[in-house]
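Sending over a structure as C-alpha cells; questions will come in a sec.
With one protein chain held back, the other chains of the complex are shown just where they sit.
And then subunit A:
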Amino acid sequence: MHLDNEADHHSENKAEAPGIQPAVTRNVADISPQIAQCAVEWLVELQAADHDEATYEAFQRWLAAHPDHKLAWQHIETVNTRFNGLTSPLGSAVAKAVLTPRRSLKRRQIIKTLVVILFAGSTGWWANEKIPWRAWTADERTHIGQRRNITLADGSRVVLNTDTAINIRFTANERRLQLVRGEILVTTNQDSTSITRPFIVETAQSELRPLGTRFTIHQQTTSNRLSVFEGAVEIRLRQDINYRHVVQAGEQVDFSNQGIHEIRPADDTSTAWSHGMIIASSMRLADFLAELDRYRPGKLNCDPAVADLRVSGTYPLTDPEDILDALQTTLPVKIQYFTRYWVTVRPAS
C-alpha cells in the first residue's frame, strides 16, 4: 500500500467502514464508462505474457487510486467467471467451433469420420417372438434406460441406446455391424489396415453403405428412417437386390421393403440421446411420449385428447419420471399411474 498516495483515503479497509464511506451502496452501473474502459485495458495488459513487475505495480496503484476502480475490477472478475465452464480442452474446442465456426475446416473434419444411428424399433427384427434369445446372446447389449460406449477393434466407436443389442462381425474383407435390437450411434475412423475394408451396417430390411458421411437410421416396425447430415448413404434392400438409392446430406427418408416413401429435411437433434438427452422442438406430445417410453420400463400411454399438444425443450434422460413431472407443470396434463409400469398422460381437467 502506498501511504504517500492521496487516493488511499478510499482504500479497501476504510471503504468498508460503515458511515464513513457512502460508496458502499455504489453500484457497477454508477461507474463511469471511462473507468470501465481503463479496467478492461488493464485486464488485457495483464493477460499479455510479457508484462513485467513494473506493469503489475502500476496496476496495483491504479486499483488503489479510487474505490470505483476496485468495483470495476471486481465486475471484470465476475465477467471472467462466466467463462470458467468452458476452460476445459473440450469446452474450449466446442466454444470456438460453435461460436466462431469455420465452415470449410469443419467439413474436412467430418469427412474423416462416419456417424451412424440405427434404430430397430421396439420389436427388433431378429428379436421377434420366434427368436427372442438372439437379443440375449448378442455380442453387446443394454437394458432399458441404459447407454453404453464401445470401442471396436479398428478404433471405431459405437454408442448403444436404451434396450439395444448388436453383433460385431469384423473379417479380413469387411467391417460389419448387425443391429439386433434398439438404436446405435456409430463413429468410424478410416480403416487402419492396409486395404480399406468396407463398413456395412445391417438391419432387418437393408444394408447401408455409408459413402464417407454422417447419418442416422431409425427402424420402426416395418420401415426405417434414415437421416443424412454430411456426405451420402447408399441403401440396398434385402428383398430387391437390384435396388440402390443414395440419400444425400440434409435429407431424411422413410423406407421399407418397397423402397422410399417420403423425403423431408434431416433434424440433427435426433442424435441428442447419445449425450443422454431428448431434444424436442415443437414435438407432438404423443410422439414425445412414444420416444420417452423407450427409456423407462412398462408402458407410457397418451390420451388422444392431449396427443396434439406441443412439447419443446432439452430433457436429460437420467430420470424419465422427472420429465413426466415437468410435463405436468408446463402442459395442461396430469400423469395417472395405475402401476409404475402402466402410466397414462391425460387432460388436466
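Heads up, the rule we're going with is that a contact is a pair of C-beta atoms (placed from the backbone, for glycine too) under 8 Å apart; a residue touches a chain by one contact, two chains touch by 3 or more; residues count from 1.
Here is the rule we go by: contacts and distances are computed from a predicted model.
Remark: of the listed names "Branched-chain amino acid transport system ATP-binding protein", "Succinate--CoA ligase [ADP-forming] subunit alpha", "Tungsten formylmethanofuran dehydrogenase" or "Probable sigma-70 factor, ECF subfamily", the one matching the undisplayed chain in UniProt is "Probable sigma-70 factor, ECF subfamily".
Checked against the full complex, the candidates A:90, A:241 or A:348 give a single residue touching the omitted chain, namely A:90.
Considering the complete assembly, subunit A touches the hidden chain via residues 28-29, 33, 36-37, 39-41, 43-44, 47-50, 72, 75-76, 78-80, 82-83, 85-87, 90-101, 109-110, 113, 115, 149, 157, 159, 185, 187, 214, 229, 268-269, 271-272, 274-277, 279, 281-282, 309-310, 312, 314, 316-318.
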